[in-house]
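Can you read through this structure? Questions will come right after.
Every protein chain of the complex appears in place save one, which is left out.
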Amino acid sequence: MVLQLIIASLAMGIVYGLVAMGFVLIWRAVGVVNFAQGDLLMAGAYVAFTLTELEGLPMPVALVACAAIMALVGVVFHFLTYWPLRKSWDMTVIISTIGASIALKEIATLVWGPAPLSVEPIIPGIARFASVSIEWQFLVTIVIAAALMGMIFYLLEKTYIGNILQATAQDQYAAELIGIPVVVATSMTFAISALITGIGGMLISPIFFVSTTMGGSPGLKAFAAVIIGGFGSVPGAIIGGIVVGVIDTFSGAYISSTYRDAIVFLCLILALLVRPQGIFGEKISDKV
Amino acid sequence: MTLQRKIFGLVLLLLLALALTLPFTVSNYMLRVCNMTMITYMCVVSLFVIFGMAGQISFAQAGFWGVGAYISAILTVKLHVSALVALLASGLGTAAFAAILGLALFRLHGHYFGFATIGVVMILNGLFQNWKPVTGGADGIANIPPFAIGSLEFASETSLFYLIAVAVIIISIATYVIYRSSLGRAFMAIRDNEIAAKCMGVNCYQTKVIAFAISGLYCGIAGSLFAFVSSYISATSFTFMQSSLYLVMLMLGGYHSLPGPIVGTALLMMLPEWFRFLQEYILLIYGLGVMLLMVVMPDGLIGGGKQALESYRNKRKGVANVAQK
Partner (left out) sequence: MSPKNNPVMVLEKVCKRFGGVVAADDVSFELEPGQIRGLIGPNGSGKSTTLNLISGICDVEPGIILLDGEDITKKAIHERARMGIARTFQHPRLLSRCDIKTNLFLGHDLGNMRRASGASQEIDQSVDELLDVAGLKIGMDDSIKTLSYGQQKLLEIIRAILTKPKVFLLDEPAAGINTREMDRIRALIAIAIRNKAAVLLVEHSMDLVMSLCDIITVLNFGCVIAEGVPAEIQGNEAVIEAYLGRRRHA
């Protein structure tokens, strides 16, 4: 029982971690909290639904196609919400992402209808290890998400593209001066952010139903993960995601299944009060 | 300037008079929409106080709105308290709740406070949704009696309209008075430059708590009126999304000045009604419209309008100067 819970919480946690990474990448690149991150997760789930259930693509193809489509969504999202407002106060971008959140939900309703849809697991059935039985979907989720995280980490830390992205995130003006095309760098960051968040949506879609509001709760929990992990830190986002996944799953199982959301956010507030800078503390200073 | 003020006052009075005759000119349905708009306006003004004036972004407002609604609902339905007492209890209770919360959360600065308020609205929503013995759980609370003062009952849409209008006017005037007072200046000093505010003798922590409590008071009253208007409340109204809509309304109207919340709320509440023929596309247009407006008028409609007026005036001044030469 406990082992099953641990696997389940790891699976949820790693998805929260993916979405949290999406938050952090955008925050680091442009200093904006994206309130539509959860809706990008929802978009990924719908895209995955179309690819697997409607088009009947085989799993690996669907995964790559979903990633490509979500990257494109990220670029479009970037040019609609952030780019026109890049010189403006960060509040305006936040409002714009709230507008985008409403718009994304409505697009999903118009295209796929308001009724929740169900998705087959990537690998159906249950894995048995001695006396423990674990849903394959959880294991697949952990493996794919961890692989994706590893790839993003490699891309950011070890490659030339990663250096360009990080340079732009640190100082757009300076990056521009040394000849980095800032627009390419920021749109690429949004693309990566949307991609990993969308894959997160694809991974949890068999666990939950696919619906227009499915992004709300994971989006906010991922946000909680960002804060608990430490604002602006990529490893913090992953650790924070797993912490939130564990709190979420175990409080649901042992304390109260109805209050699990409330408990997660109570932990968020307590974490803020005790250690505002999060686990991987990097204090954000207020822009004066 | 004084002539302009007079004209502005006159226009305001005319609009007010026009607004007060609404019950005779519009349908019952539209009147209901107006009532909901006014209730929403109070919450947006509460955000104007804490965010527009004091610069502290809060997503807790819809939660406070819910606290006010549940206090009134529980007091009248379960404890049979008179409606007027319930209204006052909602206002003061929510203000006290906000103050206590503020004492804890204003140890956090800047963005972090805003993050914590997201937690607050999520926790409150969880409580509304699940605390069955008190909030009725997912079923909510039904059969809330109509608002009444003694034997005077406010059951019809029209009578409720006037009741809410009175509350709206009182809250607007109160906010204007605060805006012009030393307290309002202390709020704005905190918003613009916290160090400068402290050096001008402003106790920032205490002042923020006061601002939060005032915003809680407004939301509590709005929540109570909402309970009486709809006679049924459930957790689905008091969500994080609702809080972000308040923020959108404030930013669209303009967070700099008091007319901002009026314009923003009226626009976002009424437009969907006027453009009902667009049917399923209305929310999509709403979302995209918000994004577009931020690009065109980042300071909101009022802020953008003021800027346009100023640049027009400067142009005319420039022309006049050239003519003189």
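Each chain carries a letter (A and B) given by its place in the written order, and its residues are counted from 1.
One rule holds in what follows: contacts are C-beta pairs under 8 Å (C-beta built on N, C-alpha and C of every residue); 3 or more make two chains touch, one makes a residue touch a chain.
Everything numeric in this text was worked out from a predicted model, so none of it was measured.
Participant: Indicate each shown chain that the hidden chain touches within the full complex.
Facilitator: Missing chain, whole complex, touching shown chains: B.
Participant: Out of B:R32, B:R107 or B:H256, point to the residue that touches the absent chain in the complete complex.
Facilitator: B:H256
Participant: Taking the full complex into account, find the residue in B:L92, B:M188 or B:V295 that is in contact with the omitted chain.
Facilitator: In the full complex, the listed residue that touches the missing chain is B:M188.
Participant: In the full complex, which of B:A148, B:C204 or B:L271 touches the chain missing from this view?
Facilitator: B:C204
Participant: Could you pull out which residues of subunit B are in touch with the chain that's been left out?
Facilitator: Given the touch definition above, subunit B has residues 1, 182, 185-186, 188-189, 191-193, 195-204, 256 touching the missing chain.
We adopt the following convention: only the chains that are shown with their structure count from here on.
Participant: Give every residue of subunit B touching subunit A within the complex, in rising order.
Facilitator: Counting only subunit B, the residues touching subunit A are 57, 104-105, 107-112, 115-116, 118-120, 122-123, 125-127, 129-130, 193, 240-241, 244-245, 247-248, 251-252, 280-281, 283-284, 286-291, 294-295, 298.
Participant: Which residues, counting only subunit A, touch subunit B once they are in their complex?
Facilitator: Of all residues in subunit A, those touching subunit B are 33, 35, 80-81, 84-85, 88-89, 91-96, 98-107, 109-110, 216, 220, 223-224, 227, 231, 256, 258-259, 261-262, 264-266, 268-269, 272-273, 276, 284, 286, 288.
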